[in-house]
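This is the structure, below, for whatever I ask next.
With one protein chain held back, the other chains of the complex are shown just where they sit.
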Amino acid sequence: MTESPVLEITDLVKTFGALRASDGVTLDLRSGEVHALIGPNGAGKSTLIHQICGTQKQDSGTIHFAGQDIGRLGVAERARLGLGRTFQVSSLAPEFSALRNVMLAVQARAGSSFRFFRPVMRDRGLIDQARAMLERVGLAGRAKIPAAELSHGERRQLEIAIALALGSKAFLLDEPMAGMGPEGSKRLTGFLDTLRHEAPILLVEHDMDAVFALADRISVLVYGRVIATGTVEEIRRDPAVRTAYLGDHA
Amino acid sequence: MLLEVQDITTFYGSSQALFGVDLSVAEGEVVALMGRNGMGKSTTIKSICNLMPPKSGHIAFAGQATAKLPPHKVARLGLGLVPEGRRCFQNLTVHENLVAAARPGAWTLKRVNDLFPRLDERHAQMARSLSGGEQQMLAIGRALMTNPRLLILDEATEGLAPVIRQDIWRAIRSLKEDGLSILVIDKTLSELLPMADRCVILENGRSVWSGQPQALTSDLQDRYLGI
Amino acid sequence: MILSLALEQLLNGLQLGVMLFLMAAGLTLIFGVMGLINLAHGSLYMVGAFACAVVAAATGSFWLGLAASLVCAAAAGAIVEFLVIRRLYDRDHLDQVLATFALILIFSEGARWLFGSFPLYLDIPPLLSGAVPLPGIEAYPLYRLAIIGVGALVAFGLYLLISKTRLGMRIRAGESDREMIAALGVDIRTLYTVVFALGSALAGLAGALVGALQSVQVGMGEPVLILAFVVIVIGGIGSIKGALVGALIVGLTDTLGRFLLPSLLGLILPASTAGTVGASLAAMLIYIVMALVLAFRPRGLFPAKA
Amino acid sequence: EPIKIGLITTLSGGGAGLGVDTRDGFMLAIKEAGNKDITVITEDDAQKPELAVQIADKMIQSDQVDILTGIVWSNLLMAVAPSANAQGKFYVSTNAAPAALAGAKCNPLYFNAAYQNDNLHEAMGEYANKDYKKIFIMAPNYPAGKDSLTGFKRYYKGELAAEVYTKVGQTDYAAEIAQIRASGADAVFAFLPGGMGISFMKQYAQSGVKTPIMGPGFSFSQDVLPAIGDAALGVKASGQWVKDLDNEANKKFVPAFQKEYGRLPSLYAVQAYDAAQLILSAASKASVKDAKAFGEAMKAADIQSPRGKFKFNTNLHPIQDIYVTEVVKEDGVLTNKTVSKIFTDHGDAYAKDCKM
Partner (left out) sequence: MTGMALSRENIINLVLALLLLVVPVAASQMGQPFTVTLATRIAVLALAATGLNIALGLGGLVSFGHAVFFGIGGYAAGILASHVFSGEPMMFGFEGSNQMPVIWIFAVIACGLAGLAIGAISLRTSGVYFIMITLAFAQMIYYFAISWPAYGGEDGLSILVRNQFPGINTMLPLSFFLLCYGVLIACIGLFALLRGSRFGAALQAARQNEVRVAAVGISPYGIRLAAFVVSAMMTGLAGALYADLNKFVSPSMLSWHMSGELIVLIILGGTGRLFGPVAGAMLYVIFEFALGGLTERWQFFLGLILLGVVLFARGGLIGLLAGKARHD
């Protein structure tokens, strides 16, 4: 490995009362890869994502992103550095159309939210960029529909479009396949496969078909600890992982 | 028939989501409701529970028309709902979530806790701080606590780890053996199909196909489900 | 002398706190637990006081008046819930603000229409009148001691109701997701009517009890409303414990501030200026405390766990 | 010649009692006069200054009234009267009498038929000199409250146990009562109008403190006495009018008011009654369109006041006698009875600054 990792997490600890949701997690994400993070429910995957994004603060440990220690920065600052995320439960501006949701991300990327006068809806640059993102995730036809009126699956797609629009240097995807139908999952898998060339992906997912199809590396988190990291084949064969997580699905 | 849905149409405000859905679930039957994203599966379920009352068509549960009943009366006829997105009561603890919904019957706190030991471990925790999968378990447990005759699962195993998913399917199988009827939406066809007695497929707000899972050829799957 | 005064002021602060809790108790239920912004809460408080005054005057019995205050306020609450509030649960909080603001106007002018413009007479029942000596304190009004008792009782009862009963869980569940709790077979509509009536009855009870100590007149509910909101917010919305602690903090701050600030300022300012400046500061004090609490604990002292 | 009078007063909300008495007293005089040329337009200010301004504007601009009157509260009066005067309209106050308008800012179009705000407090200060050496004085922390204590201290010569300002609208007085208990004062002077006074008196009666209470007349006026109840018995207060004053006009007025409205009149009713009489008497002598003549006629104060003698000072505020009263129970009804006269022909401290 000549290049240094895009995202590097060292010895992260986070406790809730007696519960250690992150118990010394060390993990990295290298450019061009899909690194899948799997593990039983409640293992601490989302908590880890939260800490990387800054919505929760770690008790100890460090987070480096793009060569910078981001462990103390606010959520918005980290996002501006290029951390793009999707939420486990869709989180959108419900009254805004799909298009305006994406436009918000485009303007955020440009860092231009303190422009008070020019009407956004006449801002071709903004609109065109946002539309392109919707097209990429296959939502172009639903551009004018308010987010609240999209179906569950469509909202998941919109989340991805927003992360794309941010021009992120790394993607943190928390269960992007959840709620996607079989067809949707298949399409998204194909899509993520191309996305990795734009920016590496840390993928939390319970859909093993997708994980096995995409992941370059897999880390397994159990009770806040990484019990194994390896290639798809290594993980599939790991007996500890099978009992803790995969069951017969291997 | 325990549940009978005939030709319902449903609107969100002025936009129509269902254009004629037919569906039925017999006593002790497991019916899988399928279709691509946005085809109207969840809307159908909301209509059945009268949360989104249909504009036309007919729904009857256990022989009783539900059209005029408020949602809580419909539920008390014996519907147990696990909604899309879980919708746990965020400001209640796990324990309280379960107790708030309880109605007398075979399903008790103990039995739910046995089914999902994780819920027992977290019984005093606020629902809002549960992990995604834990919330899904809670939503299922909560529906069971109402001791329903028909369990409706919208995205039954969304967000659950494979081992847990297997537990859930096992549980559903045993529920079925106990005689519970189940209407289920789930995307993992490989696990769903072996369970189901019958499948109903929705496309663009219409029920377009219904039959036994064995009859669901890959041709049909390709056409309606995109696989 | 000084010690006795200090003790008495401390007790006064405590008592004011409990009284504030009593006034806030109904609101804790309606606003804190059901999540409904009810500006008309003060009106229900007024209804209780008027009902008590009118019935006590007609029958000569304060206790009958007290019963009437419970009944009338509960009935008024139930009617209001049925006719108005019920249509607003799934609306924006702001619609509730406007509707209950309108209700204040209707209640206040309605009361004046019925009972005239002059304050009504409602006095403390003979059983509880007068003052008794307490350890370290020369004499303390018996009625105020009784209010402490009732307040403590209500606090305990509410705590049990909200935290320990299934009814309480269902109310809270309704606040989190009304549609869902209905879909689980709970008749949340009726439940909310009942809870609203209960909250109103508590407001009415407070109105009657406190009315005997203060003046029973149109508009008496408005200052109470603000105070009650302050109390609940300091404590953390939805928490009975918080409401009680908030009430005690407000009661103590207010009493001790009124008492101590002018004297303290008297050390550096001429007496008359110290009096007015001290009084101005004292009037602002509870709001200063509230702003401080919220600045450092944005969700109150006992936030429902985040 | 027709005269239009705009009566703005508080008819809704907590302070409505005072406004209702004002209106009723005023209308009684109008009715008794039976003068067809006079029309009175009444509107409710809801005790809000901005609303009072709006109504005054309407009455002046749209109804074209000649005279405004009726406001109970100083802060509303300050919002309305100066600007009405500036537009050439008379204002005859039935109650509020802030110091600001009695001194340098006096105005030939501004008459006060009630008193100057300090008067009743001054009277109590003078009265207190007789029996008491150490007094606890208390008022709400707003201009009228400060004027009150200033007025009291202007005449009181003894020692002050304490000077306490309470919060406007305060309803719980436990802390102040404890201070009274500890102060060793031999009397308490409290200016707490409306609901504040009711609350204080009831709580005081329960506290076991026996220090005697006194206050200005409006703290124990007929509109609040029934609500305070027996707790008020024996309280000393001051008034420029008392129900039992022995003069012809009063003997006519009290029963007439009682007959018309079924209750006893209060201070406010009398003040408004006199204001109406003043206007009526001036109207019979001069045209209201001739401001100078009308003002002169009004200043002559050719009326039979239930207070007995009544005349205007140079600043157009009353010169009158002021009495000490005591709360008693007559036929089961609480009311005030005269104890003694404190001031004879009393004016106010600001008149000397008034250059008219």
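Note that the chains take the letters A, B, C and D in the order they are written out, and that residue 1 is the start of every chain.
The rule we apply is simple: contacts are C-beta pairs under 8 Å (C-beta built on N, C-alpha and C of every residue); 3 or more make two chains touch, one makes a residue touch a chain.
All figures in this text were calculated on a predicted structure; none of them were measured in a lab.
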item	value
Chains still shown that are in contact with the chain withheld from the display	A, C, D
Selected from D:Leu11, D:Leu120 or D:Ala231 as touching the chain missing from the view	D:Leu11
Full-complex contact with the absent chain, from C:Ile30, C:Ala53, C:Leu103 or C:Val195	C:Leu103
Of D:Gln61, D:Gln258, D:Ser284 or D:Ser340, the one touching the omitted chain in the full complex	D:Gln61
Full-complex contact with the absent chain, from A:Leu104, A:Leu150 or A:Leu173	A:Leu104
Residue numbers in chain A that touch the chain omitted from display	53, 55, 74-80, 85, 87, 91-97, 99-101, 103-105, 107-109, 111-123, 126, 144, 146, 162, 166
Residue ranges of chain C at the interface with the undisplayed chain	31, 37, 39, 84, 87-88, 91-95, 97-99, 101-106, 108-110, 112-113, 226, 229-230, 233, 237, 276, 279-280, 283-284, 287-288, 290-291, 294-295, 298-300
Chain D, residues in touch with the chain not shown (by the definition above)	11-13, 42-44, 46, 48-51, 53-55, 57-58, 61-62, 74-75, 78-79, 82-83, 86, 98, 100, 141-144, 146, 165, 167-168
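FYI, only the chains that are shown with their structure count from here on.
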item	value
Between C-D and A-B, the pair joined by more C-beta contacts	C-D
Chain centre separation in whole Å, for chain B relative to chain A (CA means)	28
Gap in Å, rounded to a whole number, between the CA centres of chain C and chain A	48
Whole-Å gap separating chain C and chain D, where each centre is the average of the chain's CA atoms	34
Where chain D touches two or more other chains at once, by residue number	none
Per-residue overlap in chain C, given as positions that touch at least 2 other chains	none
Contact graph of the chains (line, ring, star, complete, other)	line
Chains touching one another, given as label pairs in label order	A-B, B-C, C-D
Of all residues in chain C, those that touch chain B in their complex	166, 169-170, 172-173, 175-177, 179-189, 238, 304-306
Touching residues on chain B, where the partner in the complex is chain C	49, 51, 70-73, 75-76, 79-81, 83, 87, 89-92, 96-97, 99-103, 126, 128-129, 142-143, 146
Touching residues on chain B, where the partner in the complex is chain A	12, 15, 35-38, 42, 84-85, 118, 122, 129-134, 136-137, 155, 158-166, 187, 189, 225-227
